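One chain of protein is taken out of this complex; the other chains stay put.
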Amino acid sequence: MIVVMKIGASQEELNNVTQAAEELGFSSHVIEGKERNVVGLVGIAGQRDKMNVIGQLAGVENIVPISKPYKLASREVKPEPSIIDVCGVKFGGENIPVIAGPCSVENEEGVIKTAEFIKAAGAQMLRGGAFKPRTSPYSFQGLEEDGLKILAKAREATGLPIVTEVTNPRYVDMVYKYADMFQVGARNVQNFALLSELGKTDKPVLLKRGMSTTIEEYLNATEYILSEGNKNVILCERGLRTFETATRNTLDISAVPVIKEKSHLPIIIDPSHAAGHWQYVGPLSKAAVAIGADGLIIEVHPEPEKAWSDGAQSLTPTQFLKLMGSMRSIALAIGRTI
Amino acid sequence: MIVVMKIGASQEELNNVTQAAEELGFSSHVIEGKERNVVGLVGIAGQRDKMNVIGQLAGVENIVPISKPYKLASREVKPEPSIIDVCGVKFGGENIPVIAGPCSVENEEGVIKTAEFIKAAGAQMLRGGAFKPRTSPYSFQGLEEDGLKILAKAREATGLPIVTEVTNPRYVDMVYKYADMFQVGARNVQNFALLSELGKTDKPVLLKRGMSTTIEEYLNATEYILSEGNKNVILCERGLRTFETATRNTLDISAVPVIKEKSHLPIIIDPSHAAGHWQYVGPLSKAAVAIGADGLIIEVHPEPEKAWSDGAQSLTPTQFLKLMGSMRSIALAIGRTI
Amino acid sequence: MIVVMKIGASQEELNNVTQAAEELGFSSHVIEGKERNVVGLVGIAGQRDKMNVIGQLAGVENIVPISKPYKLASREVKPEPSIIDVCGVKFGGENIPVIAGPCSVENEEGVIKTAEFIKAAGAQMLRGGAFKPRTSPYSFQGLEEDGLKILAKAREATGLPIVTEVTNPRYVDMVYKYADMFQVGARNVQNFALLSELGKTDKPVLLKRGMSTTIEEYLNATEYILSEGNKNVILCERGLRTFETATRNTLDISAVPVIKEKSHLPIIIDPSHAAGHWQYVGPLSKAAVAIGADGLIIEVHPEPEKAWSDGAQSLTPTQFLKLMGSMRSIALAIGRTI
Partner (left out) sequence: MIVVMKIGASQEELNNVTQAAEELGFSSHVIEGKERNVVGLVGIAGQRDKMNVIGQLAGVENIVPISKPYKLASREVKPEPSIIDVCGVKFGGENIPVIAGPCSVENEEGVIKTAEFIKAAGAQMLRGGAFKPRTSPYSFQGLEEDGLKILAKAREATGLPIVTEVTNPRYVDMVYKYADMFQVGARNVQNFALLSELGKTDKPVLLKRGMSTTIEEYLNATEYILSEGNKNVILCERGLRTFETATRNTLDISAVPVIKEKSHLPIIIDPSHAAGHWQYVGPLSKAAVAIGADGLIIEVHPEPEKAWSDGAQSLTPTQFLKLMGSMRSIALAIGRTI
């Protein structure tokens, strides 16, 4: 931690800072500047709570933390990239798996039909929501356990592993019985009670970034899972909330290289929720492959105009098939496969 | 719902829209414009899911919803303001109650001492966190049930009702035993599983606005509580996430008049989390009273420089006492009391 | 400047940093931490350009500047508050002047009538736009010099000093002939060519904050005026761009105490552009007085429903008169006058 003193802070104020720091267990090093002094404090990392109080002492302008608050997600702790295996589908390696399926599970026939189609087109996992966190309580909330059963049948029919959202710590056990990977939605990225619970399970977790979560907070959120023992976390960028309304969210595609630099965890892209309009999903998917994403999760619905949720951003099976072809060409150009 | 057609959309595309709308149960009214046509659809409100699909039909530029997605929170349903009574403390009337106390419950002696002090200064409720949702799992997470017991003792000692945060649907019953009002933090504003559970209880809920929640989404979130039967919801603005870093968050003080226009629910201000620095808490509190907030929730700690969390934004008892005086003068100037 | 080295950076990388720093004229102080090293560099402030390059050396995690980039606007250079005098109207003292008038100058009769009315209500300056920077070139762009002449006549009729916007360095001379204070709009806050030109004049400048300008950038922008010799700058917060659409912009009312802490320059509030809807202008104005703003600039139009621009956010004369009364009570409560 660096303590920046105010211009004109007194020697006594400086002494108070070094003394307080030493009481908190830090050793301190004063650097005399031309305008002002700064004090470097050396000690145990991660004690931000107690460290912050130094910022309030008289004569202190501000404090600057040096060590990162996350550990297990960091490249500094684990330099080589993690490859997360979900029933044989590997995220984080040369291959770029595509997860596809409807926003919400509506009926058995539709889900199985979709699953068969996306498998034929080259998708490696099936997505579908049985618990839907909707902005309004009057919108469709999902089929719950019946939805999970339908997903399990689609897996049986196609062999595709399934990923589905869990929104309540109470339902972790129930979802565990059916899912191959848990999904935590953007609104729950800092639902720490839920994350800790998932950290105690042995199934992978797809943790979506919140729409106003910084990358540092996002990696901190993964620590709630990792520190409980579950090392199988896949990250997913799905768009930030900004002032721009032409898209549902603003896809922060830079998050891919930034996260790859800071963390060993795989990072995939959800172009559907970012775009909010089907016609932008294809372009964003191609950009995701080119920038080095470790996977994609794309909404596909046999009849988007009849979908119970998110129809506007779902691709038809035909559009999806065509997109898979385009993405494959780009993957090839960068030396990867889809 | 208004359907805006593209310039140059064909008659057939227009017919498809009106036909699809009628199949969905709407009656349609075409308005022929100079550049393009628009179609007004009349029908049952709140069917946004199914309505959205019309936006995808060929020739449609975009769609504009007319009815608000929230009902029970709306002034249109209940024009007169709601007064929420928490063990005799009334939010939403002429009086402006101040809730005060430490960020987190640390020990019995400190909490009781703080409670006695803030009561003497004129605060009407005690706040204190026993479950702390912290960005990092390595930060202090709260004393949990032991913390709740300390709060209950402070209530016994002072008679001040207590408000404390609940973060997990599993702990609603436990917190219910001790608290007079539940608090839902900003990160959980769209934790719908938690909100629904609180909607089934009979104790008031202080629901904080998320740092990137629009006012419309915020009022929708209250519907998860209200629609389960619990009508006692108090809103709380505590700052938005913006690019500005001089303050921890950007207090959206306009939310007070906006919410008062759209909703009958009381709205209070949390200046401490917005400011992030104690020296801005006083000015923001005074602005909150002047703009018409129905209450405040302010962090006070006997020794902020030793607080386990949020010390930087906590007032000392002396600062709080002085602020209460300033706020009282302003309340008087606008015909209210504190 | 503090240089944070990567965990595991080599001794050679550390040496390269200290050597490069010394070549750039800094003296360097290495602090050995438990996880990583940091290097404090002491030297001439304000050389950010050249300093940044150190951030790119191998083994460097990031760099942290210590000195502030602005000087003349800073409290560190001038601790006591500046009082800016505009033809006898003083901003920055105990009195809180109110500037009022229409968004744009439309015709002589209307402007003079408005000026007389606002003067009677207690406003101390007249505002009105003759050059209007409008989002679309097809919107009304202002009466230009004819508008300035009308403003001058209104000054003659009432004695109120006038403030009006200048948008083009070419027109600084023309506006100078008529105005008592230049206004620079939010879109031009970083139009440095314009600011430098105004810095060479001897009339005060009302510089509005941009809708996405940080406070640090804002104070930097004032340096373009101050460093040319013109010390008479008044700041004005008028709302940030955020995701919230219930108001036209999100008024960052915290900017008042933050700027008062960092700078000696007066800061006033424009509630009209922040709100975008007349019904929120009154509440925001009252909050502005309570928080300690040094003035207000409020749009008033004799018939808002016929205004050529910004009618939706203009107060009628009657609404303005009532608001002046409310603001006076609050000013009294905090020991100031309006």
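Just so it is clear, A, B and C label the chains in written order, and each chain counts residues from 1 on its own.
Going forward, a residue touches a chain if its C-beta (ideal position, glycine included) is under 8 Å from a C-beta of that chain, and two chains touch if they have at least 3 such contacts.
Computed from a prediction, not measured in an experiment: that's the story for all the values here.
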Chain not shown: contacting residue from A:G25, A:G229 or A:G292: A:G292
Those residues of chain C which, in the complete complex, touch the missing chain: 20, 46, 48-50, 52-53, 55-57, 69-71, 133-140, 167-170, 187-188, 190-193, 196, 211-212, 217, 220-221, 223-224, 227, 241, 278, 304-309, 311-312
Residues of chain B in contact with the chain not shown: 2, 4, 6-8, 29, 31-36, 38, 40, 42-45, 64, 66-67, 76, 241-243
Positions on chain A contacted by the hidden chain, ascending: 212, 214-216, 240, 242-247, 250-258, 261-262, 274-275, 279-280, 283-284, 286-292, 326, 329-330, 332-334
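What we mean here is this: only the chains that are shown with their structure count from here on.
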Averaged-CA centre spacing for the pair chain C and chain A, given as whole angstrom: 38
Gap in Å, rounded to a whole number, between the CA centres of chain C and chain B: 30
Multi-partner residues of chain A (at least 2 other chains): 241
